[in-house]
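With one protein chain withheld, the remaining protein chains of the complex are depicted in position.
Going by the order they are written in, the chains are A and B; count residues from 1 in each one.
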Amino acid sequence: MPYIKEERKETISVEGDWDIGGSTTWKDSTLLQGYAQGLKEKRIIGSLCPGCGKVIVPPRNICGRCHRKMDEKVVVSDIGTVTCFVISAPFAKGKMQVLGMDPVETGLVGEGERVISVYVKLDGADSNIDTELIGAKPEEVYVGMRVKAVWAKERQGKLSDLEAVEPLRD
Amino acid sequence: MAGRVAIVGYAQSHHQHDIQMTREDMVFEVAKGALRNAGISREDVDTVITASTDFLDGRTISNLYTSMAVGAYLKDESKVEEDGAFAAYYALMRILSGVHDIALVEAHTQGSVVNPHLVSSYTLDPLFERQYGFLNDISAAALQARMYMNKYGVSEEQVAMVAVKNLMNAADNLNAHRKMPDVTVEEVLNSKLYYDPIRELTMSPVSDGACAIVLASEEKAKEITDIPVWIEGVGSCQDGYLRDRSLYKLDSLQKAAQDAYGMAGVSNPFAQIDVFEVSEKYAHEELMIYEALGLCREGKGKTLIEKGMTGKDGEIPVNPSGGALGADPICATGLIRVVEAAKQIRGEANGYQIPAYRALAHGQFGICAQKNVVFILGSE
Partner (left out) sequence: MRNVAIIGCGQTKHSARRRDVNLAEMVGDAVWNALEDAQVTPQEVDAFTVGNMQGFGGVAQPEQWLGDWIGAAGKPVLRVATGGSTGGCVAQAAFYAVASGLYDIAVATAWEKHSDSKEPGATTGLSHVALGNTINMINCGLSFKHLLSMTLVGAAAGVACYQAMYYMYRSGSRVEHLDMVAAKDRRNAAKNKYAHLQWPGCTPEDIAKTEWVAYPFRYGHICPASDGASAMVLACEDIARKRCKKPVWIKGLAAYSDEENQIMSEGAGGIGILDASQQIGATMSAIKAYRMAGIRDPQKEIDVAEIYQPFPNQELIFAERLGLFDEGTAWRALEKGETDINGRMPCDPSGGVNATNAIGSSALQRILECALQIMGKAEEHQVPKEVHNAVATGWGGATNYIAVTVLGDSPY
């Protein structure tokens, strides 16, 4: 019988290393590079599905709904609508680390600051992009808020060229 | 079996090292290809079963990003975390249950993502063998080879002959990865030694590849195609852990094969099955597989290879496609065997066709072929 049911006493813990993350090499498409290059000219590129006509930003290769390749690229507006938002807890020194750095210590966010992450549906797109909302207080953000892109002053064809979005005021 | 299930379409990639495609594109191509081959569209599919593993893919929930690529959007989908032949086995169960009629089965691995031999050491008992640090799939296979060879007096030349046969066969197969039309026994024996007696040419290459098939219930299969390949029998079995089994033979494969034979009404596989497609990750395993499949008595696998009976023009051709030694995109390997067996029955194996009415396909997974699944395919 393989089963021997018994009361077990405290066992020992055997330490070992199993993280194999460092030795992986993924293949990824070059679509995102093209998207980042477009940002240099303030162009936000999406891919158009020939089946359902949806425009997906950032571009992707395959429309899962139609099971078709999305080869055509289109440019969408840099103005859009907030479809959802999440507000972080107030930051504090020593509370959390990202990539081994303390965001407050490095000056990235201020003590007690609350970062607002938003999903924005840009005009002309059928998908959300995930970005940060600046220029508004946490209590001011609402679903349906009109926002526009905040561009970096010197754009280098990187994802960071599209810094954030801010409320659209006319 | 209560109902009958047939393979009605298939596709596979051109297996190679370091393929210049993302996994999603690779999966998309074979899924589309299999549906096109079957002459159906994605809308006809009821259920999708994929095979890949988190460790080999280097990402948790390995099917997360490939679900849409395979065409599983709003389909009853599941993932089998082992060889693709097990995915076909699960899809077969799903159709036999009567809940689904048409299943798309897909399997892929890009061996270039993570070194699969590194991954294999993570399958070991974490409290003992892994800490010991010596064993991985290659060294365990070396132990297996030595035990088998010592017990039955098999020489390295005889093992090398398996590699020569399969690598030469692979040369005729467009999809194979390692093609060596002029390889000789000497060349195999002089190839790089990993763990004695495992050499570069007696173990499978690390390939990137994908494979997909479409399965259908009897009624649907007859609507879809004129040349259905029927699944006559299936068997699956897992062996005990490495320490707790006899390494010199493949008990679990033997049991799986017996189950499959019983279901298909095969009493004499040597005479009743025309062609065999087996997953031999190492050359010596093919000899062990001959024995486990009941093609010869225990320890007599060497005679079959020496007499050339398992060659392309032998009495029982084994791996005319080149087998796993020809291409081994790990999770896809077993499913590729199913496809190659189906190709033989449909008469579509260009360049390595063997007149076949009944074929056997075998998939394995785990260290020293711990898990096995056997399919008997037929044209009737």
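Methods note: a residue touches a chain if its C-beta (ideal position, glycine included) is under 8 Å from a C-beta of that chain, and two chains touch if they have at least 3 such contacts.
Here the structure is a predicted model, which means the values were calculated and not measured.
Put simply, the missing chain touches A, B once the whole complex is considered. Summary of contacts with the chain left out: across B:Leu35, B:Ala69, B:Ala107 or B:Ala324, the touching residue is B:Ala69.
From the options B:Cys237, B:Met309 or B:Leu377, the residue with contact to the chain not on display is B:Cys237. Mapped onto chain A, contacts with the missing chain fall at residues 1-3, 5, 8-11, 13, 16-19, 21, 24, 26, 28-29, 31-33, 35-36, 46-47, 54, 56-65, 83-90, 98-99, 103, 108-109, 115, 117, 119, 121, 125-132, 138, 143, 156-161, 163.
With the whole complex as reference, residues 1-2, 22, 24, 48, 53-55, 58-61, 63-69, 72-82, 86, 89-90, 92-99, 119-120, 122-127, 234-241, 244-245, 251-252, 255-256, 365-367, 370-371 of chain B touch the missing chain.
Simple rule for what comes next: only the chains that are shown with their structure count from here on.
Distance between chain A and chain B, defined via averaged C-alpha coordinates, is recorded as 39 Å.
For chain A in complex with chain B, the touching residues are 14, 16, 18, 20-21, 23-29, 61-65, 67, 69. Interface residues of chain B, counted against chain A in their complex, comprise 19-25, 28, 31-32, 42, 55, 58-59, 67-69, 71-73, 110, 112-115, 118-119, 122, 126-127, 130-131.
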